[in-house]
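Let's look at chain A:
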Amino acid sequence: MTAEILLQTLASGVLIGLIYALVAIGLTMIFGVMDIVNFAHGEFLMLGMYSAFWLFALYALDPILTLPLTVLMLFAFGMLLYKLVIKRIVNAPMLSQIFTTFGLMILMRGVAQFLWKPDFRSIENSWVAGSVKVAGVQLGQPQLVAGLGAVAVTMLIHAFLTRTKLGAALEATAADKEAAQLMGIDSHRMFSLAWGIGAACAGAAGVLLATFFPIFPEVGANFILIAFVVVNLGGFGSVTGAFWAGILVGVIEVMGGLLLGPEYKTAVVLVLFLAVLMFRPQGLMGKS
Partner candidate 1 sequence: MSLLELHGVTKRFGGLTANQDVSFTVDAGQIVGLIGPNGAGKTTAFNCVAGFYAPTSGRIELDGKTISGLTPEACARAGVGRTFQVARTFTSMTACENVMAAALLHERRVGAARAEALKLLAFVNLDHFADKPAGSMTISEQRRLAVARALATVPKLLLMDEVMAGLNPSEVREMVKVVLAIRERGIACLIVEHVLEGIMPIADKIVVLDRGIKIADGTPTEVSRNPAVISAYLGDA
Partner candidate 2 sequence: MKALKIMVGLGVVAALLPVATDNPTHLNLAILVLMAAQLGVAWNLLGGYAGQVSLGHAAFYGLGAYTSTMLLLNFGINPWLGMLLGGVVAALLSLGFGWSCFRLKGHYFAMATIAVAEIVQIVFTNWDYAGSAVGLTIPMTQRGWGAMVFADKAPYYWLALGLLVLTLLANWAVERSHIGYYLRAIKDEPDAARSIGINIARYKQIALSLSAFFTALGGSLYAQKELYIDPNSVLSTALSIKMALVAILGGVGTLFGPVIGSVVLTTIEELTRSFFGGGGRGTDTIIYAALIIGIAVFYPSGVIGWFREWQQRRKTKQSAPAESKNAPVREASVEEVAP
């Protein structure tokens, strides 16, 4: 194994890891604010991918251009989903919560399959197609742009949470819902906001992925489990944790694939997941 291959693998791991981080940030926000694990999170990503695809296929608009539009649409969709479904199970027993988001997962996949058929789609010849050599390492341009895009969105989210009043209110609700309510912060508004942002993050990741990853109704399945691992490793509720953990998981995944063979790379991540659950359930940076 040459240094070049190692570096190559490392770089691709970091880039895909940044995408994982972006998906996970949305998931961790929802959990941090309302203690609900959104099993349907991968489907927000899937919807983002399809949005990018159809805007490209029907109107020849490049995903980079349509990214803001897709993000807005998914933000609205996330809030709508909260209002229609999630709001009813905020205080329901855990079994109900698990099955509701699980049901949503299956529902969205089913609807996607119904509307757009199970065929694999892809976006060819977008603005970012091709590859580029950076510091002696060959990188796919879509992957590079996706990685940078993920960093940009993460920074935006971080700025929102730390520098705006609304972001502070969100963090307050995540820290102590009752106390925040006593200070006049409406929990339901915050939950709705968290779902909107969560969906938007996953949707953004989807658009960025669509430039180089196949698009099909079940694509969310590939990412949801990894998103869990990242959220868990980074600490439930920690956006910064999700960011660094995402990169770490991306690297571990591709390294595992390099050492054991590509069919085992998911298994490597899952074993890591179980290990973290067992030995450090609060993750690297999270509240327990």
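To be clear about the criterion, a contact is a pair of C-beta atoms (placed from the backbone, for glycine too) under 8 Å apart; a residue touches a chain by one contact, two chains touch by 3 or more; residues count from 1.
As a selection rule, all candidates are chains of the complex that A comes from, given by their letters.
Everything numeric here is computed off the predicted structure, so don't read it as measured data.
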| item | value |
| --- | --- |
| Chain A in this complex - touching candidate among 1 or 2 | 2 |
| Interfacial residue positions of chain A with respect to candidate 2 in the complex | 37, 85, 88-89, 92-100, 102-107, 109-111, 113-114, 117-118, 217, 225, 228, 232, 263-264, 266-267, 270-271, 273-274, 277-278, 281 |
